[in-house]
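Every protein chain except one is present and positioned as in the full complex.
All chains are identified by letter, namely A, B and C, in their written order; residue positions are counted from 1 within each chain.
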Amino acid sequence: MGVPDWMRMTAAVLERDRDRLNRLDADIGDGDHGANMARGFAAVVARMDGAPEDHPATELRAVGMTLLSTVGGAAGPLYGSFFIGMATALREAGPEPELGAPEWAAALSAAVAGVQRRGRAEPGDKTMVDALVPAREALDAAAADGASLADGLRAAAEAAERGALETIPLVARKGRASYLGERSAGHLDPGAASSALLLRAAAEAWGETR
Amino acid sequence: MGVPDWMRMTAAVLERDRDRLNRLDADIGDGDHGANMARGFAAVVARMDGAPEDHPATELRAVGMTLLSTVGGAAGPLYGSFFIGMATALREAGPEPELGAPEWAAALSAAVAGVQRRGRAEPGDKTMVDALVPAREALDAAAADGASLADGLRAAAEAAERGALETIPLVARKGRASYLGERSAGHLDPGAASSALLLRAAAEAWGETR
Amino acid sequence: MKKLINDPEEVVREALEGVAAAYGDRLRVNFDPNYVVRADSPVQGKVGVLSGGGSGHEPMHGGFVGPGMLDAACPGAVFTSPTPDQMLAATQAIDGGAGVLHIVKNYTGDVMNFESAAELAIAEGAEVESVLIDDDVAVQDSTYTAGRRGVGATVLAEKIAGAAAEAGRPLGEVAGLARRVNEQARSMGMALTSCVVPHVGRATFELAEDEMEIGIGIHGEPGRQRVRLAPADAIVDLLLDPILTDLPFESGDRVLAFVNGMGGTPQIELEIAFRRVSQVLGDRGITIERNLIGSYITSLEMAGASITLLKLDDELVSLWDAPVDTPGLRWGA
Partner (left out) sequence: MKKLINDPEEVVREALEGVAAAYGDRLRVNFDPNYVVRADSPVQGKVGVLSGGGSGHEPMHGGFVGPGMLDAACPGAVFTSPTPDQMLAATQAIDGGAGVLHIVKNYTGDVMNFESAAELAIAEGAEVESVLIDDDVAVQDSTYTAGRRGVGATVLAEKIAGAAAEAGRPLGEVAGLARRVNEQARSMGMALTSCVVPHVGRATFELAEDEMEIGIGIHGEPGRQRVRLAPADAIVDLLLDPILTDLPFESGDRVLAFVNGMGGTPQIELEIAFRRVSQVLGDRGITIERNLIGSYITSLEMAGASITLLKLDDELVSLWDAPVDTPGLRWGA
């Protein structure tokens, strides 16, 4: 299992949840997050189809570039930075890296750092960062405990889902939802929701081969 | 009783039926006939208020000019011609005419001729002419029979009301409703309805003093 | 009814006050009777060009007053023809000694009111010619109706006659050009939604979510037929077909293609419609030499569009291209 499977699962799940994400975004934003994400990952999968297997760093960089040029909005550059950050970290893991929990943990760290560099959001700002930071922490901890990649990714996905749910009471301080002020409280952040889907897809993509 | 009372009663009844006439016009036209008529007769009454009593021909001419400059649409020039036609006929009845059935019949004839000259509609075209022509015929017949003005006007009003109802099955050949072709059948013509109201108001204005 | 208005009865007066405040340097607004006139009227020796009609079709006609187009416009109540006293006063205000052209859309009310006005103006010594615009192919069997309505061609006739008048051409020629535009233009429109006349307060007609009205009038008069909603390309085809066959427009013709929004349809949708117009005409060998895409003859906030094709010749092209300086249409000035 590898990056292409992860991307295909993510694309499928985003297509399935497209309306839900649009609706979450309509509540506190402009209602396009589902459409943006589904469009971007469909393009990722389309460009991957038929392409020969490659270094995961190369694949992830291509994912990041595709998202950057197809998603638009806030999510495009953020998820673009996510995958480009991941790619850069994995490149350092050598020419044919064994993707274990430590490598994935390092990659996710770089990914989240990329998102935060681009968006300057901190945990608590009610953004995707609220799903991504707990996921990174969970995977780091699992890797430090010597857990398998599958277990580590499952822990990360669970942490991301919890983190996403915890955005509900928050007042947004970044992105379009911040214009709502107090009225943004009581709603799940759409970007946090899509981040949780992305990590759940990773857990499934790498979980099957455990 | 005279022209001012007739106009006040007409204005009151048009204000009351304004929505009904708009709705009739919305079905086969553009939905403004009630508003147009109410606006015009409100202006007529406003200009009449406080004005000294005058020769009925002078009063009717002023009514026609006011309608011409306040109603607009198709109904404005048509009802303008109606009252200007009436005025011209009554002028011929002498300086202080006794308004009996024969005088009113001659005036109504001239009024209807004025409407037909302006609008070139024949009976059966589904217009106000379908109410006005029967009214004229009824008043003519009553006058010839030596009936009182009150009885003559009541007959005219009844004929106008019947004539208006008889527009329902007709296919319009004049005015905006004609664009509908066959789809205009099954609806009461708004101008015929307002003409019936105008004649009913006349019957009541001159009926009380009988 | 959700509108940015104060009193439904005062919509026209307050809008005219807004026009006066905005364009006071270029236009003069007269109240009672209501008309909008070029500030420099009457222009001596120039034919005056007057139009008018119900309000609610903005920018038509008041937004087309200015050098190169109309000298004056008479706004009626919303969707209601203006009255002869307005037209008479406006005619006199723009009469610079070379006569006045009345451009009249063919609706019973407009025709009768303009007829009265022309009679009155002529009786008072003015020289007046009238041109009737009746380009709407949605109206069939015109012998059994009040005839075809005046729609999209009105803007084109006002522009082209206005340019001719501005160039100093005599009344007969200016009127002749307006007539030529009318003869060589055909239009048809459709609606996706109704509009709400302010003093009525509710939708003029109801259309279901999956219905549209084809051949609609600009006052919310019902159209030729009510059919199931279709994609934009199919709608354009439905409008173009009777337009093309009526004149007819043929291979080798040069046209001005005018895609007009009814008010509530965004520009992006008009661009999609224009795309199809250009495909269909291209396939038929008809050249779109000029175009106009936007909401110029509206029905308040109605969603929908109309298409007008005008067969061009060199003279019409050069009059179309001549400078125009009005709030609603402006170039070269």
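Going forward, a residue touches a chain if its C-beta (ideal position, glycine included) is under 8 Å from a C-beta of that chain, and two chains touch if they have at least 3 such contacts.
Note that the structure is predicted; figures quoted are calculated from it, not measured.
For the omitted chain, the shown partners it touches in the full complex are A, C. Only one of the listed residues, A:85, A:123, A:175 or A:190, touches the absent chain: A:175. Interface note: of C:30, C:92, C:130 or C:278, the residue touching the hidden chain in the full complex is C:278. With the whole complex as reference, residues 22, 26, 28-32, 35-36, 39, 68-78, 80, 118-119, 171-176, 178-181, 183 of chain A touch the missing chain.
Mapped onto chain C, the footprint of the missing chain covers residues 2-7, 11-12, 14-19, 21-22, 55-56, 58-59, 63, 192-193, 207, 209, 212, 229, 231-233, 235, 263-275, 278, 288, 291, 293, 295, 298, 300-301, 303-305, 325, 327, 330-333.
Here, only the chains that are shown with their structure count from here on.
Chain contacts here follow an irregular pattern that is not a line, a ring, a star or a complete set. Centroid to centroid, with C-alpha atoms defining each point, chain A and chain C lie 54 Å apart. With centres set at the average Cα position, the gap from chain A to chain B is 76 Å.
Chain centres here are Cα means. That of chain B falls 32 Å from that of chain C. For chain C, the set of residues touching two or more other chains is empty. Across the assembly, chain B contributes no residue that touches 2 or more other chains.
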